[in-house]
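All protein chains but one are shown at their positions in the complex.
Per-chain residue numbering starts at 1, and chain names A and B are given in the order in which the chains are listed.
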Amino acid sequence: MERLQYEVEARGAATARKPVLVGVTASGNCEVLVEAGGAPERCAIDVHTAAQGFGPIWQAVLRDFGERHAAGGLKIEIHDVGATPAVVSLRLDQALEAWEDDDA
Amino acid sequence: MRKRFFEASARERVHGVVDTDSFHEFLPPEARVSSPHMVMLEQPAAFDDGIVVGAATLDGRPVLVAAQEGAFLGGAIGEVHGAKLVGLIERARAERPAAVVILFDSGGVRLHEANAGLIAVSEIIRAVLGARAEGLRFIGLIGGAGGCFGGTGLIARCCDALVMSEEGRLAMSGPEVIETVRGVEEFDSRDRALVWRVTGGKHRYLLGEADAFVEDDIEAFRAAAIHLLDTPAEFSLESVEREHARLAERWQRFGSSTDAPEIWQALGVPADADVAMMNADEFVAMAAHCPGRNA
Partner (left out) sequence: MSNKDTNWRRGVASKAARVARTADLADGRRVAAEHATALLERVIEAGDRVCLEGNNQKQADFLARALAAVDPAVIHDLHMLQSVVALPEHTALFDKGIAREIDFSFSGPQGTRLASLVEAGKIRINAIHTYLELFGRYFVDLTPNVALIAAEAADAAGNLYTGPNTEDTPAIVEATAFKNGIVIAQVNELREGLPRVDIPADWVDFVIVAPKPNYIEPLFTRDPAQISEIQVLMAMMVIKGIYAEYGVKRLNHGIGFDTAAIELLLPTYGESLGLKGKICTHWALNPHPALIPAIEAGFVESVHSFGSELGMEAYIAARPDVFFTGRDGAMRSNRAFCQAAGHYACDLFIGSTLQIDLQGNSSTATKGRIAGFGGAPNMGADARGRRHESAAWVKAGEEARQGRDVMPRGRKLVVQMVETFREHMAPAFVERLDAWDLAETMGLANPPVMIFGDDVTHVVTEEGIANLLLCRDLDEREQAIRGVAGYTAVGLGRDRKKVDELRARGVIRRAEDLGIAHRDARCDLLAARSVKDLVRASGGLYNPPSRFRNW
């Protein structure tokens, strides 16, 4: 297990909504929980991963995520069991999509 | 378009089974009520410990709902997972909903926290039976990839009624367990056709253990659950004794059978029936004409 904590610059600020969960903690997969909270220009991401030593890859994946989405002011927590960057990016995109779709 | 129960997540299943937008989750993921054991074992946890619990309406009537996430550790029951289910049942005893609906998808006790899991299973069974004795109704839905085995199989059989799809599996010992204990000659767990023949929904329906048989479709599970809200439910010493007598008789009759189709034919399934390829409607219609089916 490795715990990695990042703060990435976000393209814009997200609207505050109810928490969103996508994905499952399962082999080759990850679950992503998105909540409101934090500075509006940055996104805080907390990663718990079963795979050791992939810090630089997480950094790059999350930087690109910040460039893609208006995720400012969001707090994201990820439980990962060896998901590939493609799967992680997909889950993050799905989570943000669900966040934006939620009209609560 | 049909939404498959088999490949949906626990949360997707719950949302699809209950009335649209009626689900209110207790201890949702952001509450982070997850397993303390997994962290100690350096294993990634799940925010909800692999079970979704909450309140909803089903066809406009209040229900409490639980759904196990089969993809997280095979849906196995750990301490928190079990406690969430026990808590839901206790709540049902206070709130008296029309039913407690449990979407099973679990291989049994979580090995990472085995003792706590075993205790949880017995607590759940006691809670279910206690609640049933007070007239509460339990409906189980089985159609996930993890099946319903071990302790979870026991819990399922303590419900008033079960709905299964062909893809759903229900048994005490799982296929791998039987093979490990008794050898591959007794049971080849990699022979998937065999596994589904003897644990799958069609077999369980013909044996009378599943009360409804549906297509792998969340909407079909929902319709079956609604239907079961109003079927007679009885739980008494006599009903338990009747069930025991039925099981003893079944053991007498089929204890020496070596494969499911032998039993089906004894129950009245025509020898030339292609049971595996029948869709739910065809299968249920055929089963209705089986004199031996213990409905």
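Here is the rule we go by: a residue touches a chain if its C-beta (ideal position, glycine included) is under 8 Å from a C-beta of that chain, and two chains touch if they have at least 3 such contacts.
Nothing here was measured: the structure is a model prediction, and the numbers come from that model.
Every visible chain touched by the undisplayed chain in the complete complex is listed here: A, B.
Taking the complete complex into account, B:Glu167 is the one of B:Asp49, B:Glu69 or B:Glu167 that touches the chain left out.
Considering the complete assembly, chain B touches the hidden chain via residues 1, 4, 6-7, 166-167, 190-197, 200, 202, 274, 276-277.
Taking the complete complex into account, residues 28, 51, 54, 56-57, 60-61, 82, 84-87, 90, 93-94, 97 of chain A touch the chain not shown.
Keep this in mind: only the chains that are shown with their structure count from here on.
If each chain is reduced to the centroid of its CA atoms, chain A and chain B end up 33 Å from each other. For chain A in complex with chain B, the residues that touch the partner chain are 1, 19, 21, 24-26, 29, 31, 33, 35, 48-50, 77, 79-81. Residues of chain B that touch chain A in their complex: 9, 11, 28-30, 42-48, 69, 71-72.
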